[in-house]
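In what follows, a structure is listed as structure tokens, so that the remarks can point back to it.
Note that one protein chain of the assembly has been removed; the remaining protein chains are unaltered in position.
After this line comes chain A, so read on.
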């Protein structure tokens, strides 16, 4: 049933396919984040309590939710790489890790910047903030494990096991605000019921969330392509490609 998928695991085919997809992802990411950010920062109404300060939500929430989504993508790739021993999946996981780390960092920094004027503090060790910080450390762990082995097959296995184990942190982040009392407020966007935000604030937020997702996809494609080239430098098709591009 899944046989047709296996042909895409071939490095050359994966390289070409991601090359074709890249401009679409990039264009979509730029336009969505552009529209969402301008709409959110300029045209969306102010909040009755927080005034204009709440507008950082249009960066903070996309970064935070996509930091978790990127982790799931990375862990899924690692899982596929580990079980089916598909090298392209390992490379994809290695490509996502640093992007996820940066997005997590953005979520933490924008959160702190928002916390100072609203809550009155940059940081508090509550369940949500702490578990998001743990997510950053998980990303850093995956990155350093992958970097510390000369043999990349072994490196991907070690990093992949850490990535899979770390998945347990994702539901903890998501439900931390419901399970325990925390300073961080519960989710505004709800999947099963109506979100506690009017549509003129919600739409730019949703556009930016999707925009961040597509942006992570686009940067992943760039990193995935270079990861493929780095791992296949001795293959004839890479050499031909290099010759065609005029590189020694």
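We adopt the following convention: a residue touches a chain if its C-beta (ideal position, glycine included) is under 8 Å from a C-beta of that chain, and two chains touch if they have at least 3 such contacts; residues count from 1.
What we mean here is this: contacts and distances are computed from a predicted model.
For the chain of the complex excluded from view, the name given in UniProt is "Cytochrome c-type biogenesis protein CcmE" [choices: "glycine oxidase", "Cytochrome c-type biogenesis protein CcmE", "Phosphate transport system permease protein PstA" or "Amino acid ABC transporter substrate-binding protein"]. The hidden chain makes contact, of the residues A:59, A:173, A:201 or A:238, with A:201.
From the options A:54, A:91 or A:146, the residue with contact to the unseen chain in the full assembly is A:54.
Annotation for chain A: contacts to the undisplayed chain at residues 45-50, 54, 57, 79, 82-85, 117-121, 124-127, 161, 164-165, 167-168, 172, 179-183, 185-188, 196-198, 200-201.
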